[in-house]
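Right, one structure below, let's go through it.
Of the protein chains in this complex, one is absent; all others appear in place.
Chain nomenclature is as follows: A and B, assigned in order of appearance, with residue numbering initiated at 1 for each chain independently.
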Amino acid sequence: MRTLIFRTVAPYLSTLMIVFSIFVLLRGHNEPGGGFIGGLIAASALAIYGIASGVAPVRRAIYFHPMNIAAFGVVLGAVAGVVSIFVGVPFMTGLWIYPVIFGVEVPLSTVLFFDIGVYFAVVGTIGSIALALEERDEI
Amino acid sequence: MEPVLAIFVGLLFTTAIYLMTSRHTIRILMGVAVLGNGVNLLIFTSGRLTRDVPPIIPAGLDAPLIPIANPLPQALILTAIVISFSFFAFLLVLGFRAYQELATDDSRDMRLAEPADDPLPPLGY
Partner (left out) sequence: MGAEAAGTTLAMMLLPFIAALFAPFLVRQLKQNAAWVLAAAPAAIFIYMLAHLDAVSAGGTITGGFAWIPSIGVDFSWYIDGLSLTFALLISGIGTLIVIYAGGYLKGHPQLGRFLSFILLFMGAMLGLVLADNFLTLFVYWELTSITSFLLIGFDHTREASRRAALQALIVTGGGGLLLLAGLLLVWNVTGIGSMSELLAAGDVMRDSPYYLAALILVLGGAFTKSAQFPLHFWLPNAMEAPTPVSAYLHSATMVKAGVYLLMRLNPAFGDTVAWETILPVFGGTTLIVGTLLAVRQTDLKLMLAYTTVSSLGLLVMLTGFGSEHAIEAAVLYLVAHSLFKGCLFMVAGTIDHEAGTRDVTRLRGLRAAMPITFAAALAAAVSMAGLPPFFGFLAKEEIYYALWATSPWALTFTLVAIVGNALMLVIGFAVALKPFLGSPVQTPKHAHEGPVMLWLGPVVLASAGLLAALLSGFFHAGISTPMASAVAGEATPVSISLIPSIGMPLFLSILTVAVGIGAYLAVDQLRGAIAKVLAAIGWGPDRGFDQFMRGLVRFSFRATALLQPGRLDFYVKVTFAFIALALLLPMVMFDELPQWPAWPSDIRFHELAIIGIGILGLFAVIVAKDRLTAIVSLGIQGFAVALIFMLFGAPDLSFTQFMVETLSVVILALVMTRLRLNASDYRPTGERIVSGAIAIAGGLAFTLYLLKVTQGTLDMRLTEFFNEFSRPIAHGANIVNVILVDFRGTDTLGEIAVVTVAGLAILALLRVRTRHRTRSVVDAPIAPRTAEGEA
């Protein structure tokens, strides 16, 4: 698997995939995409990088343990749901604000943060599984 | 179109069941993967089929004008795919670990919890 070309291309490919995954995640509310797909794409990116260059560089590159990322995702999702309680509406009710940043109206919502939570949960879990299995491959 | 998919779903289930009745963990695993696809397609087809029109509301409208694909089964299946994948991975690792511990992938040789020559329980009090 570790051909020279693959090893050379893999970091760039992975970077591209992660950028693409974020794009898929953010447009998910109005176009095909979303947290689940984005997360899977990003997890694949980690898996590819891991196969090409070994697991250690991947773990260094993402800095956090993937399971921590997954846990962060679940917590973020839960917190995004809890916010609604402070406004006096039931758990998980979507809240929207439209701040104007640099002259562009940006729609922000608890729903978006929830989707980001899903993204992190998926990328963390699946990435963690893939990396763990690849790691055993090297022993 | 539904009848054709019904037959395909039946074939997915047939394959899945045949693989899962094997004694070998690898085949059982493959069976589980195929079973997931069968179930997902079953739900998908039950929600009726609409060609080419994804459940996305065109820009500038509040509701779709033309008939669109049924979004409800899609939402169910989307999470099902991800969850069945994580459980597939779990089963895979379980089978792998069982192989490492017991040096076999034959489920009939895995008798740790239910030994074949389990003695009669004590008859006293």
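Convention: a residue touches a chain if its C-beta (ideal position, glycine included) is under 8 Å from a C-beta of that chain, and two chains touch if they have at least 3 such contacts.
Computed from a predicted structure; not experimentally measured.
Asker: In the full complex, which bits of chain A touch the chain not displayed? Write them out.
Answerer: Residues 24, 28-37, 40-41, 43-44, 47, 51, 67, 70-71, 73-74, 77-78, 81, 91-92, 94, 96, 107, 109, 111, 114-115, 117-118, 121-122, 124-126, 128-130, 132-134, 136-137 of chain A touch the chain absent from view.
Asker: Hey, which chain B residues sit against the chain that's not shown?
Answerer: Chain B touches the missing chain through residues 1-24, 26-30, 33-34, 37-38, 40-42, 44-59, 61-64, 68-72, 74-75, 77-79, 81-83, 85-90, 92-94, 96-97, 99-103, 105, 107-108, 110-116, 118, 120-121, 123-125.
We adopt the following convention: only the chains that are shown with their structure count from here on.
Asker: Could you state the distance in Å from the CA-based centre of chain A to that of chain B?
Answerer: Spacing between the chain centres: roughly 25 Å.
Asker: Provide the residue numbers of chain A that touch chain B in the complex, in ascending order.
Answerer: Interface residues on chain A, with respect to chain B: 30-32, 34, 36, 40, 122, 125-126, 129, 133.
Asker: Which of the residues in chain B come into contact with chain A in the complex?
Answerer: 54, 56, 78-79, 81-82, 85-86, 89, 93
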